[in-house]
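Complex shown without one protein chain; remaining protein chains in place.
On to chain A.
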Amino acid sequence: MAAHLSSGRVNLTALREAGRRELREFLDKCAGSKAIVWDEYLTGPFGLIAQYSLLKEHEVEKMFTLKPGRLPQADVKNIIFFVRPKLELMDIITDNVLREDRGRSPQRDFHILFVPRRSLLCEQWLKEQGVLGSFIHREQYSLDLIPFDGDLLSMESESAFKECYLESDQTTLYHAAKGLMTLQALYGTIPQIFGKGECARHVANMMIRMKREFPGSQNSIFPVFDTLLLLDRNVDLLTPLATQLTYEGLIDEIYGIQNTYVKLPPEKFAPKKQGEGGKDLPTEPKKLQLNSAEELYAEIRDKNFNAVGSVLSKKAKIISAAFEERHHAKTVGEIKQFVSQLPHMQAARSSLANHTSIAELIKDITTSEDFFDNLTVEQEFMSGIDTDKVNNYIEDCIAQKHPLIKILRLVCLQSVCNSGLKQKVLDYYKREILQTYGYEHILTLNNLEKAGLLKPQTSGRNNYPTIRKTLRLWMDDVNEQNPNDISYVYSGYAPLSVRLAQLLARPGWRSIEEVLKMLPGPHFEERQQLPTGLQKKRQHGENRVTLVFFLGGVTYAEIAALRFLSQMEDGGTEYVIATTKLINGTSWIKSLMEKLEPAPF
């Protein structure tokens, strides 16, 4: 079930195993048969830790989604609520508990498991409603870093960026530091910590303090990671705004990947058997899991979309040839061998079918005129063209009332690529947006301004060209088919964040001091002492392992760029990626928008 987690340089199965163990221990505390009532948001992340079979082994007989009303009549001894500590969820739980039939026998016991932390506020709330006493066990399950793939960890904390930069609430950073302590407990102390940005500084400080506050604790595990690089998302606000052009990035941009799953329109995945078609066209979206356990996906996920078609067609030829083999199988032995390979071939075929369909779906969009126009404007901005005046395309999009998020992405991109917009230009955009989409969006515009995404150019100077040139963010000669630089993931733009990681590994940040000063927040280096016995003696040619932690979110294209660096022959560094949340421009901007009441009609 979790083979993909052990495929990378660092075996992340151990982390998953630890999570499973904690879950089992909790379940065993509530003796007897159980039903779990799920805060539905949690089922996705939990699914990456455990399957139903594990729960079943521990006497979980029924599972329900949390909603108001009377709980279903399941004949179990325990009812356990798995919830995030949110007041609105507490209200639902209260309703459930109050409606429980007191006359039933045997009585059912109630428990709460808070994810990731218990909350005094929630418990007080329950107390005020007079139901707190109904719960026998009230515990917490610290699901800080969830393994997503062999080289990828996420906290799936949706609002991390908003909380840190807008609301001055750095609780997520505290969780991140705790997650890193857990990681160090499993994989050894990380000797070197680098960082850039305010949040990075906070996290490093917390880690150092946590270590200090447990004096005498000595980690005797040989360190797996050589370096930790902490990066604030606000050091690189540009990258997530651009449209990702890798295969996985585009899937996320267009359909949204949630906890490694994607939901796709079902038409292209219609049942293949003849006679079935027509009458039973599926209406439910097709749901697919996307991770490196699928061989073909692992191969194409990080490629520029323009290079995906040729791989798919090559695969098709190989598989066809493999199936043709059956004609040559003459002897019983040969037939037997062919048959034994059949399951593998069938899996490969079905994988190929799925990705061919997905590629077709994406291609419909990438070849549309609007996608082209939008990308053109993005690339103009990123290469520094006409960033200081009102853009015609954006104006047209507003006039045609394109989705607001699209407008905001473009305007923010322009602002970031110009170190802020001229006051006149900014005012113009604002007015157009408010008049067309409604004045209440002033709240959203303010949030964007506070996050630094949309702002007036204060210093009167545009630093972006210097940053772009020094860090080589725009590459003219990009090779999408056989890339030689990370800029292939955006067909020309090299993500700033990944460039920082790349330059840190070689030749070191000292070479870019000037540019680092132009980017927000401090940059720093810390060392954590290792006992002499644990100090690494590097074998010749052995790669270093760096954990890059994106505080505030990371895109699939950035992950692809880091994987590309890991695979470079003379790279010398392999990367593992951690983040507070996997994001794309749309989900990111959405998280910064004020939630407005839906119109009453």
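As a working rule, a residue touches a chain if its C-beta (ideal position, glycine included) is under 8 Å from a C-beta of that chain, and two chains touch if they have at least 3 such contacts; residues count from 1.
Heads up, the rule we're going with is that contacts and distances are computed from a predicted model.
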Candidate names "Spermatogenesis-defective protein 39 homolog", "phosphatidylinositol N-acetylglucosaminyltransferase", "EIPR1 protein" or "Beta-hexosaminidase"; UniProt protein name, chain not shown: "Spermatogenesis-defective protein 39 homolog"
Of A:A329, A:L352 or A:M568, the one touching the omitted chain in the full complex: A:L352
Omitted-chain contact residue, chosen from A:Q107, A:Q337, A:N392 or A:N484: A:N392
Touching residue (missing chain; options A:K196, A:K315 or A:H523): A:K315
